[in-house]
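Apart from one protein chain that is not included, each protein chain of the complex appears where it belongs.
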Amino acid sequence: LLVLLSPIISQAQSDAKEPDSSAAVPRGPVFAVEGATIRLGALYQVDATAQDTDNPSGFDIRAARLRMAAKSHGVEAFLQTDFTKTTPLYDVRVRYTPIKQIRLTAGLFKSPFSRSHLWSRSGIPLVERPVAVDAIAPRRQVGFELQARDASERVSLRAGIFNGTGRTPRSNDDNNFLYVGRLKLKQDVARATFSLGANAAYSIDSDVNLGALSSSFSGTRAVFGADASITSGLWLFAIEGLAANVSPDGGLDRRATGGYVVAGAPLFSSSLQIVARYQRFYADIAGESDQEWIEAGLNYRPAAAVRFQLTGGVPYDKSPSPDDGPRATLRFQFALN
Amino acid sequence: LLVLLSPIISQAQSDAKEPDSSAAVPRGPVFAVEGATIRLGALYQVDATAQDTDNPSGFDIRAARLRMAAKSHGVEAFLQTDFTKTTPLYDVRVRYTPIKQIRLTAGLFKSPFSRSHLWSRSGIPLVERPVAVDAIAPRRQVGFELQARDASERVSLRAGIFNGTGRTPRSNDDNNFLYVGRLKLKQDVARATFSLGANAAYSIDSDVNLGALSSSFSGTRAVFGADASITSGLWLFAIEGLAANVSPDGGLDRRATGGYVVAGAPLFSSSLQIVARYQRFYADIAGESDQEWIEAGLNYRPAAAVRFQLTGGVPYDKSPSPDDGPRATLRFQFALN
Partner (left out) sequence: LLVLLSPIISQAQSDAKEPDSSAAVPRGPVFAVEGATIRLGALYQVDATAQDTDNPSGFDIRAARLRMAAKSHGVEAFLQTDFTKTTPLYDVRVRYTPIKQIRLTAGLFKSPFSRSHLWSRSGIPLVERPVAVDAIAPRRQVGFELQARDASERVSLRAGIFNGTGRTPRSNDDNNFLYVGRLKLKQDVARATFSLGANAAYSIDSDVNLGALSSSFSGTRAVFGADASITSGLWLFAIEGLAANVSPDGGLDRRATGGYVVAGAPLFSSSLQIVARYQRFYADIAGESDQEWIEAGLNYRPAAAVRFQLTGGVPYDKSPSPDDGPRATLRFQFALN
């Protein structure tokens, strides 16, 4: 049966793939019927966390995701749910590729902003993305995107228009939209890949939840970011900076900023990686100091679908809040893309 | 593999199929194991809507559905979830077919009422069902149904008993039930199919959400409807009328009425269809005028699993409410039954 499925599997290698996602995660099973193929996937993450903060130590289900990717006559459709969330819907997208260099995508999916955000969760080098990325990047949105690449795939440009209301399937909050764009340059030199990215977003909002920036925001926001990375197998060096200009209606303007530097290297073998990261986030909210973290981690992948991840971090703040204590997380991960 | 799966696929052609569902949507993959078969399906609908009303223009995820149909020794089981909803459970049913003419169904499923309601979402001619159908038909319910057909399948009779509490898996609201029945006559003449349907429902309720009729209804309701249609390929003509007599405990009786006329025809090719509809709904609620709409649409199906749908509508009311402005929706659909 494995032999019989092989040609179908190879057909499906290119669908529904984030540009930076980890190539190491194996594909789930692919089935063909009446001119369509379906691929099933999953991502489970179980965490054990010890921390000296106001939050207790204990166990967490960090991800319980199911995926179904389908393909028919050049149209790709993708659904992903995460059952650890109150609203389990994560991605629904329909994608059309009229020619190899152009992709049109409609639905709920990651807006094209931030190298770290676009890197798929199954392959991120430490257990959590940087705080600044989660807070500042527009993340998942409902809308429409156009992606264009040159023939060599060295230059790619993505531009999207979205409701701007985040990962909610319901309708727009107002008649204004979120506009997001990202330019990425990629160059292979010897066995390494160099990458440069820049992104910007602009939105007018009425009562939108912006997470760490504002739980109910009405006004104008403009977000900027730039990133650079060099990767070669388990060798990794990446740097990214982000800034958000937030102008609430009838309130004072704020500028949230942050970023990170991360480096990784193989340790003894091709299945063990050591990683270190410095990150910073400043929300520009009265009474809140900025956050700084020094973190280190080990990633062990005994089989393609399995990963153990150990990440430890200490705050590097001048005046840390009660939530900012040293912490360590051990993660058990199972993934089929 | 396609060749090997063919006999299994043909076995599954008849299971879990609504009488009026679109034959054009391809079946999802079917697997066989130990005397059982499983079929996976999906329906994704992404909308872009422009409208001149109190509701904003923007993008919507209208459907993010996953389906699993299973069959074993003449018993069919079906599950469908829609992850755009707070309560994602849409259908769970177990069906037994003792002889070809008789079907017994238990679970959560569409109650046998209204041609438009029973037509599956992946094939409806305009992006939304008529307002009167959504408001008056009892729609999905938890309970039990008996379906009987004559050998020629020209006469079918369906009768069901349900909690009457709608699409909620929890227990009954009281010791009273909703009774629903539908009689349908079908006749093929040349290459066209003529169909006539009549349905009735009766229920005593304690605190049930009836949507547009009442958000918390206690009392007695009696619902009636009749429909007729002629179809031949993309040619379509259908007409339906519905009425609900609503007698709230200690309140005044109301009679909600409505219906529609819809016509469709192929345009240039067998993958493009043009559709027009007139519809009306009167809720008989003090201060609310009746709604009337003139609508038109284009349906383009470049591949069996893919459909683009463009629907535009203008209100035809004498005194339209702020929600009743002109609107247009472009839908991207991917479906595997």
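Letters A and B name the chains as they come in the text, with residue numbers starting at 1 for each one.
Keep this in mind: a residue touches a chain if its C-beta (ideal position, glycine included) is under 8 Å from a C-beta of that chain, and two chains touch if they have at least 3 such contacts.
As the structure is a computational prediction, the values presented were derived from the model and not from experiment.
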Query: From the list A:179, A:224 or A:334, which touches the chain that is not on show?
result: A:334
Query: In the whole complex, what residues of chain A lie against the chain that is missing from view?
result: 1-2, 4-5, 9, 26-31, 40, 42, 44, 46, 48-49, 55-61, 64, 66, 83-84, 86, 88, 302-306, 332-334, 336
Message: Counting contacts across the full complex, list the positions on chain B that touch the omitted chain.
response: 4-5, 8, 31-36, 38, 68, 70, 72-75, 77, 79, 81, 87-89, 92-94, 106-108, 142-144, 162-163, 169-175, 177
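Note that only the chains that are shown with their structure count from here on.
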Query: So what's the Cα centroid distance for chain A and chain B, whole Å?
result: 37
